[in-house]
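Note that one protein chain of the assembly has been removed; the remaining protein chains are unaltered in position.
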Amino acid sequence: MCEKKRVGLYERFGFIDDMIIVDKFSEVAGDRCKTILKKKNAIIVPHGTLISQMSSDEIEKIETPIFGNKWILRWEADREMKQKLMEEAGLRTPRPIKSKDDIDGLCIVKLHGAAGGKGYYLAWNRESFEEGAKRLVQQGMIRGEQDLYIQEFIRGVPAYLQYFYSPVTKSLELLGVDRRYESDIDGIGRIPARQQLGAGGEPSYTVVGNIPLVLRESLLDEVYRMGEGFCRAAERLVKPGMPGPFCLEGVYDSEGKFTTFEFSARIVAGTNLYVDGSPYSGLLYDEPMSMGRRIAREVKVARKKNRLASIVT
Amino acid sequence: MCEKKRVGLYERFGFIDDMIIVDKFSEVAGDRCKTILKKKNAIIVPHGTLISQMSSDEIEKIETPIFGNKWILRWEADREMKQKLMEEAGLRTPRPIKSKDDIDGLCIVKLHGAAGGKGYYLAWNRESFEEGAKRLVQQGMIRGEQDLYIQEFIRGVPAYLQYFYSPVTKSLELLGVDRRYESDIDGIGRIPARQQLGAGGEPSYTVVGNIPLVLRESLLDEVYRMGEGFCRAAERLVKPGMPGPFCLEGVYDSEGKFTTFEFSARIVAGTNLYVDGSPYSGLLYDEPMSMGRRIAREVKVARKKNRLASIVT
Partner (left out) sequence: MCEKKRVGLYERFGFIDDMIIVDKFSEVAGDRCKTILKKKNAIIVPHGTLISQMSSDEIEKIETPIFGNKWILRWEADREMKQKLMEEAGLRTPRPIKSKDDIDGLCIVKLHGAAGGKGYYLAWNRESFEEGAKRLVQQGMIRGEQDLYIQEFIRGVPAYLQYFYSPVTKSLELLGVDRRYESDIDGIGRIPARQQLGAGGEPSYTVVGNIPLVLRESLLDEVYRMGEGFCRAAERLVKPGMPGPFCLEGVYDSEGKFTTFEFSARIVAGTNLYVDGSPYSGLLYDEPMSMGRRIAREVKVARKKNRLASIVT
């Protein structure tokens, strides 16, 4: 399925056999798409753009089979459900800071219901918190401090862990690791401190790409334990669990401990790095195994074993 | 063709069939090389080192066929022609700042005719501009402020877009994306602000390598549009246009918009990352497609179709 404005782009890639052109992705739930997809015996693989354009209610009403668990996408979208699932999974998450009076170190201030990090800022004490809030009020982004919540800022380096869980083989696979490339926050390190202070300005966190990385080998064990904890928690809280691709997104601190900020319960953009396989897929497969191919493989295997019901919702 | 001092290095690589050894690359235009190259029925693929060692006049006088458009290399070398071609291509470029009195935010101060970023500095007001100029005068790098020009500093993250345009198939291909790895500017982020301020020092922008990356998928459409705009502009301004490899070099800002600083109208160093193909070549080809192989392929196809004249100058 392709948005009309992007047809020109995707026509460049010869590996695409067929396109259903839509004005916007929400049409996927409509009769026209439903009929075409049914005729093609299709499975939808939901991506970030699709789910960002639809409400959880709309997604859940899609009648075409969805690869993975469409019910868990609501847990990805809702901040409190997301936090609950991460806690159930035993993941370390950033400490919430109840009040501006409790700030005693670097923290990140976020907007309730904000999209994509817009307006987020760093503060280190009550004064810097209030200053940031005042700026957001002036910009009309919030009504007042009550629209903000504060989290401990985890000092460390970002890492995104790309998993695939197969309910057919009951096995979890780490297929890649990356870090996001964000503008302009990943560029401010290229501005010396003196010039930063002289020129002022607030950073932003717009994702523009991804950079590949591998982890220190001794961290892999915990990576698998976190992924398995997530799958088990998903099975308990939102049936049928977490079949297919998902991603844990966080920071490694100076003790080599991982704190999870977010999860994506579906394929993520960082897998674009590994169209021909990753260093991690190379440990598991003797052929280039992208996340896309892994999904296709799962469908084939599940069909053969009459287990399609366990991988779609 | 290999500089004598590098023969030892390139002899290590078994895939090199033949070497013509020169003291310096400018010999390529001389009778000895011309005769050898003619006998071998050779096509020259110009790289950054070759063109940095020759004037545009010298390059244009080379009689051996050159892959791509040798006339456009003058547009790459000359700052004003470069700007003109980028504007004709509809590319967003940094805003020039006419006078030091107009500085009202972070800007980058460059030297007319300087090589490789040496002496460039960041300023944020009249005072910091003058302070930098004074330092350069003391270092004997400029005579006075008249040797400087000022550009808006684009806050964002760098990205280098590696394209190949085939006049034979009339198609544009994005074959890779990277970012440069520059010393010491990409190291200062590893010095805390307090230590930076304590120790002082001015950053430099020496390219020492390249890091692979992929872009957010929603940016790809504009990437192709920019590349096509560049090809069309080249066709209008400098015949025969832009056959072969080229690179747009710039920064993604916090809106996900790309501002182009420079272009290279030939193969670039970042393609060294993708000797076995890139995530982008993987979308287009079922075999590992490096930029080098893509060039060789184009020569073969063009010869077969009797179109060699369209890919060399």
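For this structure, a couple of remarks:
As written, the chains take the letters A and B, and residue 1 is the first residue of each chain.
By definition in this document, contacts are C-beta pairs under 8 Å (C-beta built on N, C-alpha and C of every residue); 3 or more make two chains touch, one makes a residue touch a chain.
Everything numeric in this text was worked out from a predicted model, so none of it was measured.
Screening A:P46, A:P212, A:P245 or A:G270 against the full complex identifies A:P212 as the residue touching the chain left out. Checked against the hidden chain, the listed residues A:Q53, A:Q83 or A:S128 yield one contact partner: A:S128. Across B:T49, B:S99 or B:T169, the single residue that touches the chain missing here is B:T49. Residues 105-106, 122-125, 128, 155-159, 171, 173, 177, 179, 185-186, 188-190, 193-194, 196-197, 201-203, 211-221, 224, 251-256, 277, 279, 282-284, 288 of chain A touch the missing chain (whole complex, contact as defined above). In the full complex, chain B touches the omitted chain through residues 5-6, 8-9, 12-15, 49, 181-184, 186-199, 201, 204, 206-212, 269, 272-276.
Note that only the chains that are shown with their structure count from here on.
Measuring from the averaged C-alpha position of chain A to that of chain B gives a distance of 34 Å.
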